[in-house]
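Heads up, the thing below is written out as structure tokens.
All protein chains but one are shown at their positions in the complex.
To keep things simple, chains are lettered A, B and C as they appear, and every chain counts its residues starting from 1.
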Amino acid sequence: MAIIEEPLALETGSPGTVDQPLGMLTRPKGGNGWRDWVSTVDHKKIGIMYGVAAMFFFVVGGIEALLIRVQLAVPDGQVLSAGLYNQLFTMHGVTMVFLFIMPLAAAFANYLIPLQIGARDVAFPRLNALSFWIWISGAVFVNSSWFLGGGADCGWFCYSPNSGVTFSPGNGVDFYVFGLLIAGIASMVSSINLIVTVLNMRAPGMHLFRMPVLTWMLLVTQFLLVFALPVITVALFLLMFDRLFDSQFFNPEAGADPLLWQNLFWIFGHPEVYIIILPSFGIISEIIPTFSRKPIFGYSFMVFSGIAIGFMGWGVWAHHMFVSGIGPMSVAAFSLSTMFIAVPTGVKILNWLATMWGGKLRFSTAMLFAVGSIAMFTIGGVSGVTHALAPADTQQTDTYYIVAHFHYVIFGGGVLGLMGGAYFWWPKIFGHMLDETWGKVHFWVMLIGMNLTFGPMHVLGLQGMSRRIDTYAAGFGFEAWNMVATIGSFVIAFAVLIFFVNVYRSYKAAPSLPAPGPDPWDARSLEWMVPSPTPEHNFDEIPVVESEDEWWHRKYGYDEDNRVVRIATIEEAAQDGSAVGVHLPAPSFWPLVVAVGMPLIAYGLMFTLWLTVVGGALTAFGLYSWALEPVDDPDADHGHGDGHHGDGDDDHDDGGDTDEPTMAGVTAGDDAGGE
Amino acid sequence: MATATVDTALDTAHEDHGSSTGISNTKLAMWVFLGSECLLFGGLISTYLLYKTRRGPGPTNLAIPTDVFDIPFTSVSSFVLLMSSLTMVLALSALTRGDNAATRTWLLATATLGGVFIGGQVYEFTTFLREGVGFTSNPASSAFFTLTGFHGVHVSMGILMLMSLYVASVQGNLTPKNTETVEIVGLYWHFVDVVWIFIFTVIYLIPA
Amino acid sequence: MSDPVTKPRRRVPRLGFVLLLGLVLAGCASDAELDTLQPRSGVADEIYDLALPVFIIAGVVLTLVCGAVLYLGIKNRVATYEGDDEFPEQISHNNSLEIAWTIAPAIVMAVIAVLTLQTHFSINSTEANAMTIEVAGETVEWEPTIVVVGQQWWWEFRYYLDGTQITADDLENPWDLPPADIVTSGQLAIPTGEEVELIVTSRDVIHSFWIPQLNGKRDAVPGRFSPWKIEADDPGVYFGQCTEFCGLSHSRMRMQTIAMTPSDFQDWIDMQMAPASFDDELQPYVDAFRAGEPATVPDDASAALRGLDVFAGQCASCHLVNGFNDLTYDGAETVSGSAPNLTNLMSNTTFAGGILNLYNPDGSFNRDDLARWIRDPAAVKDNRADDLPDGEMPRGMPDRNLTERQIDDVIAFLETLGSSPGDEIILATEVE
Partner (left out) sequence: MSETVTETPAPEAEDHSHDHPSDWAYIKIALVLGVLTGLETFTYFETVLDWGDFLIPSLLFMMVIKFWLVATWFMHLKFDNSIFSRMFVGGLVLAVGVYVIALATFEFWER
């Protein structure tokens, strides 16, 4: 990652001591290796860290998946014990959802939202760092369960009462509960931050309806997060109270109703599906116009269908509970609402096709992933319609048909799209291209692999193979397709390996290849007008936006026959990244300190209370120091008109002219204690 | 091509504060957070409503919170919390005028009223425990203590914030340019109050 | 940089067709006993008839989308933009077109919705269909209703035949259900041609009852009594598998439904209703046991009698045999408080939660598997019954550390409980 480790563009003034209120950690200055990364508040570096960490957990979750598939390759598999198998499929789900695909989407959101709206950073840079560190501490915490008595074995949905102490006596479920709570705080802080960023930090002229579709989809995603996370938070707290303090929320013998958990979980869980898929939809909506040489077809329909999906996503959760006995009227209502959510989704697919219609399609790797994602998502979409039919769902639910469905949606629609995004924005992020030939091999191997893996699961499910079974008996006709699926899973693993090899080779080859320049794809949105890799300060000057696809319109105009003509070369239109003295938010160690305390609190509640005291004290100390730390380095030079905030001493909540300390002192503190 | 600094190019009137919408980041963040809190308290309230009559296994017939509610007492503490909202706006109003002494008085009054409310809650909890309604008794009591406990923790966080503001004011760091900080703490405080308005009616007053 | 663009291949849409083909193949498979596409009852037929056209519509939509991707990919492909200043026509939107393709899928969905609701309310409705059965010599009008109880990791089926119709409202506590006339485990016996109401519940975690060829599934939720129904057109054995993740041995929680003609069903009732009969050697021991003074069994007694003694000492605290320990039985020391009732064990075809057959395909008794199961249950089926930390209640069958001789004896005793269900049924339980 050394590529973008350029010196900070900000003038740091004299390198002398900085007056620190609590003086334990010297105010970080940036630019010196790992300290730069752990103290950064730069949305781009945070985005990269999200991406790297997400890919790491992709490998972890992938290994879990391979073990599952090895166990199921033949009937009566003996590779794993039932207990270990149950932990593996639980952790596979948790890892892939919370530790891979959500943070990978967060990586794109962090990196791209400020660039796409023409901003220098997010609204609350330090909170952004806090989100990342809390998330990673939660991720490490959840996975530490493997070394502390075993992972959760209750499924990622963790239905009560199986998740209660009686039926899951180990610590696995506690790790699940606390890990998700910690990761939830991270997502909550991050989504509030990004919502404010999109609404408030747009460049002049960047009206909401000039924002790129990706930014729109990410905005909808953040709203889904901000409203969905409290619901799972409630559920997790109730479960935690049951497990640790003997409350009676999910104990049927005391008259509790296990369906309460299911409702709370799926009120969160279904919007979660769209939280996973919408960023990918956004990415596809950026890639396809670029490689069709046409604007996105029906921009407003694209935006509104995304909003509609986000909205309707709140009214369909009980379709996960069609067979749980919620009563025929409820089932009927949710069956109907589920069917009609197919409509805005269909609109999106048709609009992508219409964008390609009459276009000049250039099948770069990114384009292949985008188009492949559409096709694969369509498979997942139509199989989704088949179980919107409640009666049909009574046959399909909890079988491998569902497993096939959501893997086509999440892997086909989500992961392929995000992979396409990686190829598309790689030059912008790292300053060199990923090799296209290797990329195309990566695509085809991954496409074949995923169809080999998940395609047969449709058949298995309809043949009656239940989900979450660690073995199956011979004789039910499951043998052949399971073997195919297992082979396919290794093909996917091979494709992921190709990707990593490509990353490494491209990095090695980069110095000998011509630099990609600011805009290697002849793309359309604002991030392509700044140099690659993006300079620390993003934009030399904040662009004034005059139209949708602003960057494209700076390169091309129309002649009198309404034909497209070039009006400026990329070099002419782009910024050269030469601005100096741009004032940037100062790095801080406190987000890391606050984040490190949280898993300690959880370990303490599980094992020994004094750790909770240590963790709580660390978090409180971090928050307090944070609140006292001026948002900007008082020594840093800046020309902001009303910048009179920095004596740097105990200026509590100097929220008057900066936007952050109040947030830090109030909301973040509240998150830690109140939720 | 046309690029400009924010200072020079403002294409719509409402962007004249520098942010695209002309509103403060922090305040917007707080409102988004409060919107999200609705879902949190909604979940807790729904849980209580679902469980409010569930006494646990058959013949023992354990007591549930509705058996032991003391409505007059709760009404008083509800009134106290409601009045703390008044003192909160008065504190903000005083700070806007630059009246630091009055600001401090009203901040302290708000925190004190909040403390009285919390004290009332602690008293209520201990009374309930004495009357056999414990956290682990049955789903109804678990849900009641969790809901009101979450609210109590929110109030306590608010008191902490108010006291921080008070200290800042004593140290001379709370000036009219910090009105937004006070306003945002106030938003949080009022939100905790409206949640209680909801809880008081739906949980306490509407009969089981 | 160099950017060779490979030819677009037809892989994307082809895989869609492979998938469709797979669906069709699955429909043709004849050896899949759990196959949802081989309905064997009116209810399952209704579901199938609803799903099939939607599968076809889905296939058409899929083909159209993938076909469009393919067509556009071939027709509009260019190798590079380098040196190409010609842009395609910049069409950004077409409102009427977009409104049209917003409304079109909505209309398709509306049609599907109507069909769905019809089927949905149909499969959730019940009809009053009393059948006449003989119970202990008396004629009873019985609306077939069976209480289905899931627990880790087996199913219990309770038949209430005393002439008062049981409904979900009569049931409050799955841990303390009213005494039933017939209690079986692992296999549900139903008469053919009758709609059988099920009341599904659970004693511990959530399970799901599912006989794919006869109907969809219904979750067994502890504390809830969910209505469901099942019916079979033809006699036979239909297989099922618990489909809601229920812990360690979820995959080893299976069940069978044995559909019999009404007259066979009457015979089955007669067989099940008869209390365990003990021969002249066992009966005095049974009498003494019921009197609360179990006799000492001499070492040279018959294997069955010695087995009864082992049963009384090692098994009877959990397993019921009507006529033997039903008077003193006070609940198993497991989380769920219950273990399978063994009164007519030998009339079963399966045991150990539906994963082992009690009879070999040739109709002979499968002594080996039963011995294996008694010898070390955890080796056959993962459970949590032995070596538990303090305070944890066992789940599943514990290892009682019986000697080989004790195992032989107890099997000899179990063999006296009930009689074989008949070769026809035994054959049908074999999974090819």
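Throughout what follows, contacts are C-beta pairs under 8 Å (C-beta built on N, C-alpha and C of every residue); 3 or more make two chains touch, one makes a residue touch a chain.
The model shown is predicted, which means the values in this text are computed figures rather than measured ones.
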item	value
Chains in view touching the one left out	A, B
Selected from B:Phe125, B:Tyr166 or B:Phe200 as touching the chain missing from the view	B:Phe200
Options A:Glu64, A:Asp242 or A:Asp257, residue touching the unrepresented chain	A:Asp257
From B:Pro57, B:Gly115, B:Gly149 or B:Pro176, residue that would touch the chain that is not displayed	B:Pro176
Chain not shown, touching residues in chain B	5-7, 17-19, 21-25, 27-28, 31-32, 34-39, 41-43, 45-46, 49-50, 71-72, 75, 78-79, 82-83, 85-86, 88-90, 93, 96, 176-180, 183, 186-187, 190-191, 193-194, 197-198, 200-202, 205-207
Positions on chain A contacted by the hidden chain, ascending	120-121, 123, 199, 201, 223, 227, 231, 257, 259-260, 263-264, 267, 314-315, 318, 321, 326-327, 330, 537, 541-542, 579, 581-585, 637-640, 642-643, 656-659
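What we mean here is this: only the chains that are shown with their structure count from here on.
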item	value
Distance from the mean Cα position of chain B to that of chain A, given in whole angstrom	31
Whole-Å separation of chain centres (CA-atom averages), chain B against chain C	50
Inter-chain centre distance, chain A versus chain C - centres from mean C-alpha coordinates, in Å	39
Touching two or more other chains - residues of chain B	57
Of chain B, residues touching chain A in the complex	1-6, 9-11, 15, 19-21, 23-26, 28-30, 32-33, 35-37, 39-40, 43-44, 47, 50-51, 54-57, 135-139, 141-143, 145-146, 150, 153-154, 157, 160-161, 164-165, 167-168, 171, 173, 175, 177-178, 180-181, 184-185, 188
Contacting residues of chain A [partner chain B, same complex]	123-124, 188, 192-193, 195-196, 199-202, 204-206, 226-231, 233-235, 237-238, 241, 245-249, 251, 253-257, 260, 264, 541-544, 546, 554, 568, 573, 575, 650-657, 659-660, 662-663, 665-667, 669-670, 673-675
Chain A partner contacts - residues on chain C that touch it in the complex	1-6, 8-9, 11-13, 15-16, 18-19, 22-23, 25-27, 29, 31-37, 44, 46-47, 50-51, 54-55, 58-59, 61-62, 65-66, 68-69, 72-73, 76-81, 84-85, 87-94, 97-98, 101-102, 105-106, 109, 112-113, 116-117, 119-121, 123-124, 152, 175, 200, 204-206, 208, 210, 212, 215-219, 221-224, 226, 239, 241-252, 335, 355, 382, 389, 392-393, 395, 431-432
